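With one protein chain withheld, the remaining protein chains of the complex are depicted in position.
Moving on, here comes subunit A:
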Amino acid sequence: MSDVTGNHREGAFQRAFAFAAGTPAIATLFGCVVLLVAGQSIAPGFASLGQIAGQLNVAAILALVAAGQGIVILSGREGIDLSVGATMTLAALLAGNTMNGQDGGIAPALLAALAAGGFVGLLNGLGITVLRIPPLVMTLGMAGVITGLLIVVTQGQSSGSTAPSWAAFVTRPFLFGLPGVLFLWLLIIVLIEAGLRYTRFGINLYAVGSNDFAARLAGISVGWTRILAYVACGAFAGLAGAVLLGYTGNIFLGSGEQYILPGVIAVVLGGTSLAGGKGNYVGTAAGAFFLTLLTSFLTILSVAPAQRQIIFGVILIGFMLLYGREKATR
């Protein structure tokens, strides 16, 4: 009588892979270290503290956009916001025209940027939940509307400019030689993580993203939760627009476009499931830093922007395949 024996030995590689897949934030940060080491060996100084601070500075803008995107993706039902680019441009133009180079205009400008972003998010949220328009279509349409309006209003001209103090806050050393915007980012990381865990909205967001019918039966207002997610996303895009203004000084139509795809990739790299209900912001933040480093790394390798785009796209699709596999084996 022969034994019915199955040979099941997991290799070290599989185990390491499983661990990394289980904690994407750590895997992504490990990727950052790999990039820094590789960059340093090609271009000495790549991993210097000053350089890293600069990279973080750039990453902060992406991380703000990705923060909102992550919240929307967490809410499930193919949640995504493709209008964040247009919203950023809108908010940045509004902020630039409110500041108009004057420090006194900073507070109203920030408020205007947040409010404009939040309003766009509200429209997105209402369209998606009340009118039941698929998120992809709703937000893509919204992007078209905003961009069109901006062309009409601005005649395609750049207008407004950052206040000097706002530019300094975003780009110049503020504390410990780091720009103020990094402290803002840190604050936002803490606020989002706490918000996801310790507020009703945060817990409901996960519940809705995981299983919206069950969430509804548990007494959660699924529609409002989704609408709030889009409002938050719009507001974060608005804030990102304001920071972008401080970083570049002036805003052109289309300034925000370049953040749409990387924003989504940062969220996915950070381990948030595109199906919703699973993920956190620390991972997304790590993903944003990784993508920023990757951009610089590819730049020192003299990879042209078009090729960078290809690489970014391939990363996104590659990760999607990975998640697809994970789902199939469930």
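In this text, a residue touches a chain if its C-beta (ideal position, glycine included) is under 8 Å from a C-beta of that chain, and two chains touch if they have at least 3 such contacts; residues count from 1.
By our rule, contacts and distances are computed from a predicted model.
Colleague: Can you pick, from "Sugar ABC transporter ATP-binding protein", "SWIM-type domain-containing protein", "Tol-Pal system protein TolB" or "Sulfur-oxidizing protein SoxX", the UniProt name of the chain not shown?
Modeller: The record names the chain that does not appear here as "Sugar ABC transporter ATP-binding protein".
Colleague: Quick one: say which of A:R77, A:R216 or A:R308 touches the chain that got left out.
Modeller: A:R216
Colleague: In the whole complex, not just what's shown, which of A:F46, A:W185 or A:Y206 touches the removed chain?
Modeller: Of the candidates A:F46, A:W185 or A:Y206, A:Y206 is in touch with the missing chain.
Colleague: For subunit A, which residues touch the unseen chain?
Modeller: Against the missing chain, subunit A presents residues 1-8, 197-204, 206-207, 210-211, 213-221, 273, 277-278.
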